[in-house]
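The structure appears below as structure tokens.
One protein chain is absent from this view; the other protein chains keep their places.
Up next, subunit A:
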Amino acid sequence: MARLTINGAPRDIEVDPDTPLLWVIREQIGLTGTKYGCGVAACGACTVHIDGVATRSCVLPVSAVEPDQQITTIEGLSPDSSHPVQQAWLALDVPQCGYCQAGMIMAAAGLLMQNPNPTDEDINAEITNICRCGTYNRVRAAIKLAANSGEAVQRG
């Protein structure tokens, strides 16, 4: 039995303690917006926030997460896609296939919480998620648009 706080709600789950958080989120909790891409923390498709910090969940055993730590998934970033990063993504029509985009959005939102006005170099260093369709330039533009939107991004 493990207790997790996901998108603000406590959840008690029966799970093998070494199960990666990603698979608990996808298979036990049933939130499938967080994606499996590599299983070795190399691609970032599984990015969630833990206490506001963008974290790759595919190699993190669920037993390493404390019950009171706040886990935020893409479904919990905002109730209505109104987070400034989601709004910027919509304005620039960023996604192509979209599979990596939840991870991208969570990584971007995490970056902006730590660094509200990232430079190109900051974005290069912090956004290392893989997109195979080729949305990088629009991801970059959307991060800057969100940073300039004037809205506080200290959420999620």
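Quick note on the criterion: a contact is a pair of C-beta atoms (placed from the backbone, for glycine too) under 8 Å apart; a residue touches a chain by one contact, two chains touch by 3 or more; residues count from 1.
We adopt the following convention: contacts and distances are computed from a predicted model.
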(request) Would you mind picking the UniProt name of the chain not drawn here, from "Isoquinoline 1-oxidoreductase beta subunit", "ABC-type sugar transport system permease subunit", "(2Fe-2S)-binding protein" or "Phosphoribosylformylglycinamidine synthase subunit PurS"? (result) "Isoquinoline 1-oxidoreductase beta subunit"
(request) Over the whole complex, note the residues of subunit A touching the chain we left out. (result) 16, 19-20, 23, 26-28, 30-40, 42-43, 45, 73-75, 77-78, 81, 86, 89-90, 93-102, 105, 123-125, 127-140
